[in-house]
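In what follows, a structure is listed as structure tokens, so that the remarks can point back to it.
Missing here is one protein chain; the remaining ones are kept as they sit in the complex.
For reference, chains read A, B, C, D, E, F and G in written order, and residue numbers begin at 1 within each chain.
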Amino acid sequence: MDIDTLLSQVKSGEMNIEKAREYLKTLPYEDLGFAKLDHHRKLRSGYGEVIYCAGKTTEHLVQIYQSFYEKGSNVLGTRATPQQAQALCKALPQAQYDPLSRILQVIQTPVKQAGCVAICTGGTSDMGVAEEAAQTAEFLGARVQRIYDVGVAGIHRLLSKTTDLRAANCVVAVAGMEGALGGVIAGLVDKPVIAVPTSVGYGASFHGLSALLTMLNSCAEGISVVNIDNGFGAGYNAAQINRLALHDR
Amino acid sequence: MDIDTLLSQVKSGEMNIEKAREYLKTLPYEDLGFAKLDHHRKLRSGYGEVIYCAGKTTEHLVQIYQSFYEKGSNVLGTRATPQQAQALCKALPQAQYDPLSRILQVIQTPVKQAGCVAICTGGTSDMGVAEEAAQTAEFLGARVQRIYDVGVAGIHRLLSKTTDLRAANCVVAVAGMEGALGGVIAGLVDKPVIAVPTSVGYGASFHGLSALLTMLNSCAEGISVVNIDNGFGAGYNAAQINRLALHDR
Amino acid sequence: MDIDTLLSQVKSGEMNIEKAREYLKTLPYEDLGFAKLDHHRKLRSGYGEVIYCAGKTTEHLVQIYQSFYEKGSNVLGTRATPQQAQALCKALPQAQYDPLSRILQVIQTPVKQAGCVAICTGGTSDMGVAEEAAQTAEFLGARVQRIYDVGVAGIHRLLSKTTDLRAANCVVAVAGMEGALGGVIAGLVDKPVIAVPTSVGYGASFHGLSALLTMLNSCAEGISVVNIDNGFGAGYNAAQINRLALHDR
Amino acid sequence: MDIDTLLSQVKSGEMNIEKAREYLKTLPYEDLGFAKLDHHRKLRSGYGEVIYCAGKTTEHLVQIYQSFYEKGSNVLGTRATPQQAQALCKALPQAQYDPLSRILQVIQTPVKQAGCVAICTGGTSDMGVAEEAAQTAEFLGARVQRIYDVGVAGIHRLLSKTTDLRAANCVVAVAGMEGALGGVIAGLVDKPVIAVPTSVGYGASFHGLSALLTMLNSCAEGISVVNIDNGFGAGYNAAQINRLALHDR
Amino acid sequence: MDIDTLLSQVKSGEMNIEKAREYLKTLPYEDLGFAKLDHHRKLRSGYGEVIYCAGKTTEHLVQIYQSFYEKGSNVLGTRATPQQAQALCKALPQAQYDPLSRILQVIQTPVKQAGCVAICTGGTSDMGVAEEAAQTAEFLGARVQRIYDVGVAGIHRLLSKTTDLRAANCVVAVAGMEGALGGVIAGLVDKPVIAVPTSVGYGASFHGLSALLTMLNSCAEGISVVNIDNGFGAGYNAAQINRLALHDR
Amino acid sequence: MDIDTLLSQVKSGEMNIEKAREYLKTLPYEDLGFAKLDHHRKLRSGYGEVIYCAGKTTEHLVQIYQSFYEKGSNVLGTRATPQQAQALCKALPQAQYDPLSRILQVIQTPVKQAGCVAICTGGTSDMGVAEEAAQTAEFLGARVQRIYDVGVAGIHRLLSKTTDLRAANCVVAVAGMEGALGGVIAGLVDKPVIAVPTSVGYGASFHGLSALLTMLNSCAEGISVVNIDNGFGAGYNAAQINRLALHDR
Amino acid sequence: MDIDTLLSQVKSGEMNIEKAREYLKTLPYEDLGFAKLDHHRKLRSGYGEVIYCAGKTTEHLVQIYQSFYEKGSNVLGTRATPQQAQALCKALPQAQYDPLSRILQVIQTPVKQAGCVAICTGGTSDMGVAEEAAQTAEFLGARVQRIYDVGVAGIHRLLSKTTDLRAANCVVAVAGMEGALGGVIAGLVDKPVIAVPTSVGYGASFHGLSALLTMLNSCAEGISVVNIDNGFGAGYNAAQINRLALHDR
Partner (left out) sequence: MDIDTLLSQVKSGEMNIEKAREYLKTLPYEDLGFAKLDHHRKLRSGYGEVIYCAGKTTEHLVQIYQSFYEKGSNVLGTRATPQQAQALCKALPQAQYDPLSRILQVIQTPVKQAGCVAICTGGTSDMGVAEEAAQTAEFLGARVQRIYDVGVAGIHRLLSKTTDLRAANCVVAVAGMEGALGGVIAGLVDKPVIAVPTSVGYGASFHGLSALLTMLNSCAEGISVVNIDNGFGAGYNAAQINRLALHDR
């Protein structure tokens, strides 16, 4: 029974007040009409659905994709294995897999991209995480400017891109090992910088811990950090900020 | 010698090309006219100067404030000790100190506040860090909505503020101990959430490490994290995002 | 406006259904009548209020105690400093302070104690944390059996108390350094054991981390762990379990 | 020689007092008649035996199961590999294996389940650990209510289950990554909550450390924690508490 | 009632067998006559008592010393503060305090010292811990050879003492910072080496963790390790080994 | 040229003093006659050679064994893989491999075993490390008493072995997970206890770190610790102590 | 347009000053003529190129090598897998692979080696990292003296090499486990020592962390440290210092 029916019955006297009050208390929360509480549709309205593929069985995954596909939704899956991708592509030939970013997409309605999010990496081995961020942001309507392999050990490479960096509404800085990229970029631009530590490296990089700590300790203003290798989180965040800048809320 | 003079001399033949090229190479970078490179003025243009007071001698600090004061600037100092505050207030009676946030301000031109940044805390002991964030955001032109003591152990307190949270362009979530506040909020709103772990707590909180890890691992979309107790960083970031939403760049 | 009023107005036609539905959505959650949602009163109903004193100003603390006192409640404050205690005792002579447990109580209605919770320590220096647990459990209606200084380095001391341990509905094991007490006790009894690591020790005890890990890794069945030095949490938990055993819910 | 014989011989003069005293000192401890000292039978009396399969050779494992089977006991094995399961099922067709929970059971006498233990998970990937807890509790006589995929990032999913949670004598909260589930639940119910951190996640989850710390630092009252991925321990503990509530000791 | 009385009563028929058996089961363990179970007297028989002074109140401490003094025992207290020492010396003028080792002794019967334990330090700042070890070993009957300030950064200093090192039954190696002393010594002698990491140092010594790890990882044969700063433990262990070599058990 | 020759030449005048002094300074250290400096033969004289097999190529390993075999030595190799064992047994049929301890031995002269070393484990999965300790001690002339599966969660199992434990000159305690075994044993005996943490376990055992910390923090007297899984080190140490007790130095 | 052209146009009036200034501001940094900013050629001028092979696809790698080969450069690749080596050797038969150091080189112009860098290891299992250092230093023009298997547990082995160590301009000390080698060497020589911790070991070596901390905490003067297993970094650094000593800059 939805709220309107309940209130109608109260009005008509079909249900007395005591019983109605009792019912309201024990209603599943979402039945109260907080439509936006389903967090999966918050930002993506009009863009599609997101699936975290890691750990899901192939059968289950194919089912989810198909269900969304039949509703006409675009779907973005992250951390998909080649096996998952192969199975899905067989079942749903429209699916596209990018082994670098591990993103497995089904696009039925092309996404219009606007604004600008710049996505930078320290080295070429950070590109997998960067592409996860980039393709997530694009899926959510952001235009993405890729600026790869501009690590601080050769600072001129980064500096030559200053104009591009400043043109973006938000910058995503992806780096492993020393992880200093985010802090240097935040000193060059006046927009929010989202830093993504990567697990690239060896020895005292401790699987991304070193880069994570570097980024959290940056003295530059305007930088925040997401989990190690969390390209999706950074891309989502960047798309949110880009949309705010576009007044497209 | 500035660039115009140099170019004039090249044009007039006063300086030959070789010498000019040499000069350009060795010029201090800022002399090239990259006005925005001085990161201290990036966002704050029209708002004032920011000083990190911790570790500065009293004499030095008073001098810096006075110098900015004479130029007519507003000044925001963070992590000021009561001793520093006392010394400054004696020298500059316009200065105002808030012992909770440890912010030491001199406001000559009132700041116009617009948009909305919501700042939440898990408990009352997180308020010092939250106020550092709030007063920083206000100094930089954001209107701030304070929502304190809404920790997840009593989830209804937070839920009753859902409307306020959704009205903000950006939410700052300040919490120590378990640090779960940021993730729950990010599930309730569709705007960026900046999480600030605090060093409040004891035992296995390990001076904020527990809250930091919780926040980095949040499964909610749209959350990013700053350093433990870094209220300033969160407030700065939130003001940046708020300004983007205001199209006031 | 409470729910009954609203429903009455719907019934009478004073308020139309659309407006009522809108109102229900935006109501503060607790106004829906979830009386038990205020977690502070969950278990303690009939026992009194609990305050975490650490970090509260003296003025604030006295005010809280007085407010509860005037309502006739018993009050248990944890982690109170001697200064806080002195100030309160001056304002409220009924208050009693135990410097060992740092508990600051006001008892207006004597608490009836029933069932049995056994509280053990490895050494004498764990007694402060143990007393916090014991007095918390007593405040919440549990009878407490104290079994102190029975560390595993002299296992016979513990074994001689086996009968007492087995008579309890729940055992709290408080130990620092190696922290093996909880696991040995859990092997001796068939009731839940709540282990509390303490920060007592030096060197590689790392402020309680060693004891915490030991307890989490216990091979014995029926043991669970709370935060380092969290006597209150253990006492609370033990009282909950003791009440379940008493069918006093 | 058992104690009775010894005492008889003392009485009859067959053995002198000196020798008897000497004998008593060196007797194996269990010979003194502490029947309950064999911890493996403590709670399970009437329910069966428990085996930790990890690391045991297949031959050894089959032997143990068969020995218990011949005595008519129910047997619960945890952390069994598919290889172990296959070997056992061949030898003992009554055995049943659940690859999700890795539990390998032989049930000869159906277990009567009573009371209620609620078992919750933050996400679907925590289900393996949750099932280990659930099937353990069921094996030990508890009725189990499964409430899966109610992570705090979508808080309404959890809130809609409040009534179910409150009906249980004990709640087990299984969660990885941020691990905030336990604390939120403990704020909603007034029964003991046993939190199980899982190693699910990546990056700064550090194989469950993040969730472990979150749970230990929860500000909610009535929560305790077991080792990372220790579903068995939580299920055992919950069954103990459930039995206390049933007055079935 | 002691065991002899009990057995006599059984013999005489004063007590029946059933009751005797019951009594035996519930007797405090030590009453069974396991004289050596009181671990405090194990090795020290004939040497005296040991007290861990840290954390004990002055009143309590003086009482313990006096009680032992009246029984004629030698007493060794470790980690005594100057305040504790001052109070004891006032009450018991025979007491002697060494502020370096923080050892507070009362010697009524001079201890005969035999065999040889060599105690080495890496630097002069490790001497406090080394003296705790040395004076403990001496209290327990070992002759001690002190070899201080022979850190591996000047390896010739250590090598010039090779003969002395080889003459000992056991070597204690006390070192902070890099902590390499133990491993180098173990390579020079063929007797057990007990390594004591100290908390001396700064930065990445992490309060003794670095030295602890170094010592645990030594490639030399015949080295074992005690807790950071645990001079007492090393001295006790060395005295045990020295006594074995003296056939004085 | 050895020292005698040099001194003879000095005496005869063949070599002048200056040159002799120079020569002495630059002589390889071992040429000075410090016969015992070759640490590989220290204790083992008369017992044989020890090889750390891990990481060595099969070819290299076979060569080393054969070289020692030809000299008539007994050889003990630790951490040998099945592949290494297979290759050696083919080349040297006298070799014997124990897959549990990973020890690969060639015994040409049977070792006479004397004294007593007790080796205990907490659980059955600690047996591999325990056997490495036991077989090492036996190789070096110690008689070994194995006392396995006596973990503290069922304390009576351990207590029933007290007499055996007390009969040994040295006890090795091998345990993973909580690692409390060493401390409880040290409280029961008055001989040195060498504790070996194992990497057995999961979750918060952190690959043996938990057991290591527990053992370092033991409050019992007479315990020292070796590296995680270092059965060889413990066995070597125990054999050293056992030999001291036998006056067989 | 390069700077000379620009300046010529300014001089000739083809370009006005305003436009020139604008152009200079937005020029890519390297266009200003900072020829040495390309860090890849800094020291290696005349020696060749360096490639970090780890993580690169085989196709990409072969392409890079071929491109450098065609320009006549020597090429040094580090951390190359056997697969990468096999693929390259097929495409470029001049390539040479050393599976121990994982270095994959193409030498077209033989490198003249001068000066002296000594490279030491604690054990034989550190040789892979040592060879990476040695071959890197040789590639960059240093003569290398290899001194392997001189760990501190047998200190005489190291001491017998003192003369060789002192003859070098720089010493690289490679060691895992306890990692004490660097500190002992730094006490023997008066030239810079570069310490390389290795991940060789087990248990509490924590994948090189133990050796890293030991080296950072060395009390000897003149030692600095690089990342765990970073043979390349140490070899590069040593070659730099060796060149300074040769006045070959």
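Heads up, the rule we're going with is that a residue touches a chain if its C-beta (ideal position, glycine included) is under 8 Å from a C-beta of that chain, and two chains touch if they have at least 3 such contacts.
Treat the numbers as computed from the prediction; the structure is a model and nothing was measured.
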{"item": "Residues of chain G in contact with the chain not shown", "value": "34, 36-37, 39, 42-43, 50, 162, 166, 169, 187-192, 194, 212, 216-217, 220-228, 233-234, 236-237, 240-241, 244-245, 247, 249"}
{"item": "Residues of chain B (touch criterion as defined above) contacting the omitted chain", "value": "26-30, 34, 37-40, 54-56, 197, 199, 207-209, 212, 227-230"}
{"item": "Hidden partner interface residues of chain A, rising order", "value": "122-123, 151-155, 159, 177-180, 183-184, 186-188, 201, 203-206, 209-211, 213-221"}
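We take it that only the chains that are shown with their structure count from here on.
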{"item": "Pair in E-G, A-B or D-F that repeats A-D, with over half of contact pairs matching by residue number", "value": "D-F"}
{"item": "Whole-Å separation of chain centres (CA-atom averages), chain B against chain C", "value": "38"}
{"item": "Inter-centroid spacing, chain D versus chain B (mean Cα positions, whole Å)", "value": "49"}
{"item": "Shared interface positions of chain D, touching two or more other chains", "value": "34, 37, 39, 153-155, 159, 186-188, 203-205, 209, 212, 216-217, 220-221, 227-228"}
